[in-house]
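Taking it in order: structure first as structure tokens, then the write-up.
One chain of protein is taken out of this complex; the other chains stay put.
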Amino acid sequence: MTSVLEFRGVNASYDGAVVLQDVTFAIDDGETVGLVGRNGAGKSTALLSVYAVPTVTGDIAIDGKIISGRRYEPAALGVCLVPQGKRILPNLTVTENLHLGRAAKRSGIWNIDTVFDLFPNLARGAKRSGIALSGGEQQMLAIGRALMANPRLLMLDEPTEGLAPVIIDQLVEALRKVQSGGTSLLLVEQRIGMIQQLATRYLALRKGLLVSEGGISDLDKRDVQEMIAL
Amino acid sequence: MNIAQLLNGLALGSLLMILSSGLAMIYGLRGVMNFAHGALYMSGAYLAYTVTNHVSFWAALIVCPLALAVIGAVLELVFFRHLQTRSHIEVGLITFGLALIIERIIGIIWGPHTLPVPAPDVLNGTSNVFGTAYPTYRLFILAIAVVMAAALVFWLRVSDTGLHIRAASQDGETSAILGINVDRVSLTVVCLGAALAGLAGTLAAPYFSVQPGMGMAILINVLIVVVVGGVGSLGGAMAAGMALGIVQTVGAVWLPNLAALLPYIALVAVLAWRPTGFAGKRV
Amino acid sequence: MSLFRATSVSVRYGQLRALENVDIALEPGVVHGVIGPNGAGKSTFVDALSGRTRLTSGNVEFDGADITHRSVRWRRKAGISRSFQKTSVFNSMTVSQQLELVAHRNHERDLDGIVDALSLGPVMDRVCSEVAYGTQRSVDLAMALIGNPRVVLLDEPCAGLVHDESVNMLQHVRDLCRERGVGALLVEHDVDGVFRTCDVITVLNLGTVLCHGTPDEVRKDDAVIKAYLGSAA
Partner (left out) sequence: MTVEAPLLLSDDPLAPTPSRRLKLGISPRGVAIGAVVAVVAAVAGLAVPSIVNDLYWMGILVNGLLLAFMSLSVGFMAKHLGLISLGQTAFFGGSAYLVCIATSSWEWSPYQAVAFAILGTTAMALAMGVLVVRATGIGFMMLTLAMGQAIYQVVIQEWARDTTGSFDGVAANIGDQTFLGMGVSDLLDPTVFWNLGWIVLVAVTYLLWVAGRSRFGVILEGTRENTERMRFSGYNTFLPRLAAFVFSGFVAAVGGALYGLNSGYVSPELLNFLKAGDGIIAAIVGGLGVLLGPFVGAFLYVYAQAEFNNSGNLYLYTGIASVLVLVFLPGGIVGTISTLSRRLWSSRTGRKPQA
């Protein structure tokens, strides 16, 4: 079986400053993986490497096919990102932002109606511009936008950053529904608790190196936590 | 002031509107101030001269924008795409160099003389506008510009490509991550911008006739329009283009001594009041 | 009279209420921690107090005088400085050049003292973009400490640092504040670090003050456990 996303010896750098070194991992269809590590460990960079935002060497494959480094290609192949900071396009309306997800030209269960079912808040403000949304609504919009591409793998970069606890609960619920549709998740989170609720496996980065991986229950172990923390 | 003068202002404003909307779109997407835009306009006008002489003005109206779209494609594929990581100012200066090259090539092909381009017979007379006889051809320019502007805005609002252009102008990286082929969008926009410059040149040919300095002369006005309208803002550019056309023409009647300075005064006034221009960066 | 006091500070961006009626008072030699979940308004708070963001309402006093409408430059000269969450240094200059640049303006006599305290000696002649990230954070902090400010507003000085570096950084902050009698506001994400370092702590949530007190009091506060500490596990 081929993995939906595979990193083989990936190095990534910004302006010559190396951020990821020789990272190798694979994510299978339908599984949810948490990517953990301190600030600056290279988590966001790992996700952005898929889109060649940093300078990348080594192979990144989607479905066994090595991608060429064209930024728009991963989305078309079903690997979609909910970037850190949401990156809503502020001058477009909610509906227009969602329609951007269709640029990947993939069909499936997710369309504007099912996304609005998942996040009723968005449906209520469909005509508002992105800039007028609250932080939680923006996060929902960012997730909805990525779902519109009907991803096989949804990567989320710090989705709970800046959100109130109540909203986080709603988000976990929504992500459960996404999982049940068969979509794989790769979750970068500071809140280990959230990863433990959703993921079955973890990968840990430290100073750009993949230092540990295993089943989600191992995250509780003291030696694993120490390794990640330092 | 009379209706004829106001209409003159609208006709000039129409040309500025067409030119500056293309420039603003290119700037919005690639961040590059295209100093070759005046040279593209000039190419359109000279091509229109040749096509009108050999075929007809109506053919020129189709052929020239298409030919300019091809030049736009070259501009995008050879320069803008490969120089994306360079500073926008450097790329802007490269387009300045390109403008010098294009203008000289035109000079070599067509020579240094002013060339007249006849308007088609249908448009050659005058029409009655609120009791004033006014050259039909200028009304034609106005009509084309209004239709073009409406179509462009409608297309950007409604079509998928339009949505992608608006998204990529705001945040190219995020757009690409979402699966938008930003390179293709950019090619579309630069071709379209160049084609609009060609259209403006073709329309201007029978109005002003065709001469070697026309590119640089209009470039400065168009740059001012785009900055006053808010760099990258299509709506702002269109409004400012029309406004500048009217102000300049009307100003020539009321303040003949200062008319030539009005664009500069407008620019300084607007930027002192609102540093990002009327509309800020928005497409 | 407090050295530096902010009274019912509110900041709104259109509909969004980033801060609502927040009070704080800084005393010489005391490290005052501000914690709270991301989006609680911590960074906005530092921006508001340092003059970077305009207050929607409320006022800021320094030495008993109202400075709400004073410029960033005025505040720095009066002795209020800040550091940045997103490291704000001069990348193309050497470390010594930029510290000297700031020292020149702020009449610092004992630059060596700061350089030693933050262990910057070995990197003084290196170009800032080439030194380690943790060192850049120290340079950022050093620039805030130059010129004997009486109040320093520190916006997540440990952001992006690994654990050891954080501990070191906070240690430096506490020592420098005590030695120099500086009133420090320490905004931090790292809850443990704040509990270890600070004398007084304010907890922000959704732009309002949830709780205020000594570390022990805050640790035991029900509202804090429920809204913040409880979910941070």
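Which chain is which? They are A, B and C, in the order written, and residues in each are numbered from 1.
Criterion: a contact is a pair of C-beta atoms (placed from the backbone, for glycine too) under 8 Å apart; a residue touches a chain by one contact, two chains touch by 3 or more.
Predicted, not measured: the structure shown is a model, and the values here were computed from it.
Considering the full assembly, C:E130 is the residue among C:E27, C:D63, C:E130 or C:D199 that touches the omitted chain. Within the complete assembly, A:V53 is the residue of A:L5, A:I27 or A:V53 that touches the hidden chain.
The chain not displayed touches chain C at residues 50, 52, 72-73, 76-77, 81-82, 84, 86, 88-93, 96-106, 111-112, 115, 121-127, 129-135, 143, 146-147, 160.
The missing chain lies against chain B, touching residues 27, 33, 79, 83, 86, 88-90, 92-94, 96-101, 103-105, 108, 173, 216, 220, 223-224, 227, 231, 257, 260-261, 263-265, 267-268, 271-272, 275.
One rule holds in what follows: only the chains that are shown with their structure count from here on.
Ranked by separation of Cα centres from chain A, the top chain is B. Set against one another, A-C and A-B show the most C-beta pairs in contact at A-B.
Averaged C-alpha coordinates put the centre of chain B at 51 Å from the centre of chain C.
Averaged C-alpha coordinates give centres for chain A and chain C that are 32 Å from one another.
Put simply, the C-alpha centre of chain A and that of chain B have 42 angstrom between them. Annotation for chain C: no residues touch two or more other chains.
Looking at chain A, one finds that none of its residues touch two or more other chains.
Interface residues of chain B, counted against chain A in their complex, comprise 160, 163-164, 166-167, 170-171, 173-182, 282. Considering their complex, residues 14-16, 37-39, 133, 159-164, 206, 227, 231-233 of chain C touch chain A. Chain A meets chain C in the complex at residues 38-40, 132, 134-135, 161-165, 168, 191-193, 207, 229-230.
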